[in-house]
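Data block below; observations after.
Apart from one protein chain that is not included, each protein chain of the complex appears where it belongs.
The block that comes next holds chain A.
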Amino acid sequence: MSAVDVLIRLVYLAAAGCFVIGLHLMNSPGTARHGNRVSGLGMAAAVAATLLLLIDSGTVTTTGWIVLGLGILIGAAAGLYSARSVRMTAMPQLVSLFNAVGGGAAALVGAHDFLRFGGAGGELTVAATVAVALDILIGAVAFAGSLVASGKLQGWVPSQPMLLPGRAVLNTALAAIAVAAAGLLVAGRVEVTALTVLVVASLVLGVLTVLAIGGADMPVVVSLLNACTGVAVAMAGFVIENTMLIIAGALVGASGGILTKLMADAMNRSLTAILIGGFGTGDDARGRTTGEERGIQTIEADDAAIRLAYANRVIVVPGYGLAAARAQNELHELAEVLRSGGVRVDYAIHPVAGRMPGHMNVLLAEAKVPYAQMREMGEINPEFPRADVALVIGANDVTNPAARRPGTAISGMPILDVDRAESVLVIKRSMGHGYAGIDNELYTDARTRMFLADAKSALETLTASVKTLVR
């Protein structure tokens, strides 16, 4: 091992350390940004060391340098531009897109290595070929699945679950084909054909699996696919014998796995049920009905404004609908007007509010809501009985008291105790269901008033009315 090799290995080791420390610093909001920078520093060092490796090896052709330089330039520019220009509400689909390209890159690394060194009489060991097959399978599923997930979050792909007839059989067949192709690859038979079949079957499997899942489950799916990409990267590390890739990939695989489980638990959904799909649209748009049925009581903007302006304490419960209507700035303005009138306002954040865990915190922080006003579920729940008004905006299942009873679709799901507030004001686009597809008993409660409107326009109207009351 030459001195340069040793140096490169040591830098890789340091980079892996930076990734672990960086993730560890993400434990607290105060150090999180620093953590991301530590991890970024490790990444920069790793790329610089690899550049040294390429120069030192001297086998890269001129075309190779041009291809690499051009590729990195294009990719970096696209990444930088999209990351800088994206609105924070559209951020989940961008993360999903970045995850897609990461998975794609991992699969390409495996495919290239196999085409170059694999096959009968090639230099790849059986273990490396197994890693290639897993890399391509997982990477391609993550690539195709994340693209569809991104499209669903963006609204380019319908968020309703798309259920093909006999899709269970179809998916099983696709998985069997992919596994068979992977087996042929490892056995060293008809390599290129097997590789092509493996890639195509994995891509189709990724698309079909995610298409069948409703929009509300997308966060869990994105998180799971993120973990998949991590595993694919680790497999790519096995293929090209790079321990840093193995460490980083395994770290992300584990983190994505934990995060996925936490998210699924918070929504009281089993991961298996989500992956089987066909459940939940996540959008309340369908089934717009008038307020007469189901015994709900509606309210006009002026009455709602009076209730808010003369309250001592208001707890705001923001949900998916607020994120969808991009109304967080309007919400903050209303809260500020109320606070200037002496009303105490807090935000109750359910763990899965918004489109991803913690997404609501990011959205509210972007609208300059102080971190101290965002209260987590366990902390705010005991305070609902002392609140005069609970203002629910676009949140549904996380407020449904039916979750406390056994035998319903959401039984056992942790909820915000909105129904224990003195009165409840619900701003909602329509009377449609949440992703669980059941009626929300909160809406028919005698103390609840419904304000059926788009969150953004409703909040603007409310703010205007409250302003005339608060002087």
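Note that contacts are C-beta pairs under 8 Å (C-beta built on N, C-alpha and C of every residue); 3 or more make two chains touch, one makes a residue touch a chain; residues count from 1.
One rule holds for everything that comes next: contacts and distances are computed from a predicted model.
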{"item": "Missing subunit (named according to UniProt) among the choices \"proton-translocating NAD(P)(+) transhydrogenase\", \"Carbohydrate ABC transporter permease\", \"Cytochrome aa3 subunit 2\" or \"3-isopropylmalate dehydratase small subunit\"", "value": "\"proton-translocating NAD(P)(+) transhydrogenase\""}
{"item": "Selected from A:374, A:389, A:402 or A:466 as touching the chain missing from the view", "value": "A:374"}
{"item": "Chain not shown: contacting residue from A:7, A:180 or A:240", "value": "A:240"}
{"item": "Candidate in contact with the missing chain, chosen from A:151, A:214 or A:249", "value": "A:249"}
{"item": "Absent-chain interface as seen on chain A, which is shown", "value": "15, 19-20, 22-24, 26-30, 32-33, 35-37, 39-40, 43, 46-47, 50-51, 53-54, 57, 59-61, 63-65, 67-68, 70-76, 78-80, 82-84, 86, 88, 91-92, 94-95, 98-99, 101-102, 104-106, 108-109, 111-113, 115-117, 125, 127, 222-223, 226, 229-230, 233-234, 236-238, 240-259, 262-263, 266, 336, 339, 349, 351, 354, 356-359, 361-362, 365-366, 368, 370-374, 376, 379"}
